[in-house]
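What you see is the complex with one protein chain gone and the rest in place.
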Amino acid sequence: MTDIVDARGLVREYRMGEEIVHALRGVSLTVSEGEYVAIVGPSGCGKSTLLNLLGVIDRPQSGELSIAGERVDRLNDARATEFRLRRIGFVFQRFYLMQALTARENVELPLAEAGMAGTERRDRALELLDYVGLRKRERHRPSQLSGGEQQRVAIARALANRPALLLADEPTGELDARTGAEMIALFDRLNADGTTIVVVTHDEDLARAAKRVVHMRDGEIVA
Amino acid sequence: MIITLALASLVRHRARTVLAILGVAVSAAMLLDMVMLSSGMRESFRGLLLSQGFQLRLSPKGTLPFDTEATIRSADSIVALIRARPTVEAVSPVLGGQLHFPLAESMANATALGVEPAVQGDYELVEGRHPSAENELVANDALLRALGRSVGDTIRAAAGYDPQLRTLSGQRVLRIVGRVRFIYLALEQRAAALPIGTLRAMNGPTSIDRASLAMVRLRPGADVEQERTALERQLRTVTVISTAAALKQVDERLSYFRQLAVILGAVSLVVGFLLVTTLVTVSVNERLGEISVMRAIGVRRWRVVAQILLESTVIMIVAAPLGLALGLVTARWLNSILARFPGLPERIDFFLFQPSAAWTALGLLALSGILAGVYPSWRGASLPIASTLRQEAVG
Partner (left out) sequence: MPGDTVVIAGIVQRRADPAEIARGEYRVRLHLDHLQSLLGYGDRVDRFAVGTRGAAATADALSRINSAAYGFRAHRSADIAVETSRTFAVVSRFHRAIGVITIVASAIFLLCIMLLKVDERRRDVAALRLIGCSTRTIVGSVVLEAAAVAVLGSIAGVGVGAAASWIVNQHYQGVYRTPLRFSIVTGDIVLLAVALSLVLGIAAGWLAARRLVRTPPLALFGR
């Protein structure tokens, strides 16, 4: 099984006023293709920071990181953007859909960016919405969707360009218990269909659903 | 997609968008007015000078046409000399003076132009005909109103008036044969034109063979500057001015308005620039989360910037015709104020609309609007994604 994620000795620090926060202190992690990994730990342990590095939306100060066989820790902005577009799917706690676009248009956004033609793009977007059970809501704007529906649209958007890796930062954080359970079931289905998933979560149910749980504390993986 | 996002953002903040459009429209209007002002006088005057096709003007040496009371001596032989040149199509001699019209209880005075009606270029006939006999004249509406006369009537006129002795000299009874509009005179300036010989005779011995000005029309293809130089070399007692030189004089006299136009135009541009910068900055600051997410899902930086700039571009596009209309209205108003300049020819416009002026103004504004939006949008699109998302989540 190939490793989708190969992280070695990742260090990330932040300056907060006078203080330096050591968010990650030499973290190493591998995730194989098709795995479903949950990263858990108390607030401030560095799990979201790790996820941001895996999503190539942040850079480590030192260490090596390869995603889908490509070194990503020293990419320039343009190449990092391109990588995120084609190889990474990111799901945020607060959905972050474009309020001005419909559900379908939100899913089409990364497809348009990747240069897909109009009709093909539309079809792909509808296919993804169908997959997440929201085909009938394609013309609705985010303000007309519930939290769970918005998160499903966000997942469809993340899957648009068939990413090698799907990352989710507290995907059930803004959802009630029932909707959260639906989301967990969706992630299960995604993984069963072959998607490599890494989630960061406080949700015990979500953590339990994952195939492997990684525990973090004070910027290090402890288990 | 980018267009949809840009338009949606504008619609979402209607009040702000409307005010921004109004603000940019006002900037555009002022800028257009200033561009019109900077070139309007000049172009209007050029049009006036060339309206009758005369490219050169001769005046007494060292003076500008009608700037002083000096006259050209031996005018007839000078005119004949110029007419003999193969490049010359027509020469119109003009003698300036005053006519005094004794009325029942008062005296009406008017500017008098002695002309050769066949080649004159000083007036346009509105009613009647040109004077063909020596005791005929044409007059403008202002004079006819003051005299209480119309075409066909006769009137006693005198060329000289001694205020100490209260006596008139050079009197004649003249028939009004035409109603005219004088091209180079102010609107309310009373004026009449009559055969140059008649005015000379009325003025007395000092005016014999004199002219205040001679206008020269060249044949098509003639080199104006070459002709001007040749005439000035040949005729030592006159100054020969081309239209270009006359315009230069006007430019110098009215340089104040050009400078004012440049300053106010620059201020309009700066204010428009500031407005757009503020608008884009606030718009970006409000959407940092959205912008960071777009970057996180792989939208390229320049596309994010393009989407933001599109908003300011839409505002410019909507504001432009509004600004154009507003600019034309205010230009008319300002022109009506400046048209009351004493002695200004009726046909001179300070604010002359030319399509090139409109394009220049709108082009400048569009460029400044785009430049104004580039920095804040680039800054917003370049913020570190992770920390911005974190801040926006907390905020």
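First chain written, first letter: the chains are A and B, and each begins at residue 1.
Note that a residue touches a chain if its C-beta (ideal position, glycine included) is under 8 Å from a C-beta of that chain, and two chains touch if they have at least 3 such contacts.
Everything numeric here is computed off the predicted structure, so don't read it as measured data.
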Going by the touch rule at the top, give the shown chains the omitted chain contacts. B
Cross-chain touch to the chain not pictured, restricted to B:26, B:240 or B:385, is B:26
Touch as defined at the start, partner being the missing chain; which of B:213, B:240, B:279 or B:386 qualifies? B:279
Can you say which of B:247, B:338 or B:370 touches the chain missing from this structure? B:338
In the complete complex, which positions of chain B touch the hidden chain? 13, 15-16, 19-20, 22-23, 26-27, 30, 162-166, 252-253, 255-256, 264, 271, 274-275, 278-279, 282, 285-286, 330, 333-334, 337-338, 340-342, 395
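By definition in this document, only the chains that are shown with their structure count from here on.
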Counting in whole Å, what is the centre-to-centre distance of chain A and chain B, each centre being its mean C-alpha position? 66
Residue numbers on chain B that touch chain A, as the complex places them: 1, 4-5, 8-9, 12, 289-290, 293-301, 303, 382, 384-387, 389-390, 393
Applying the document's contact rule, which stretches of chain A touch chain B when the two form their complex? 14, 48-49, 52, 55, 57-58, 77-78, 81-86, 88, 90, 92-94, 96, 98-101, 105, 108-110, 112-114, 157-158, 161
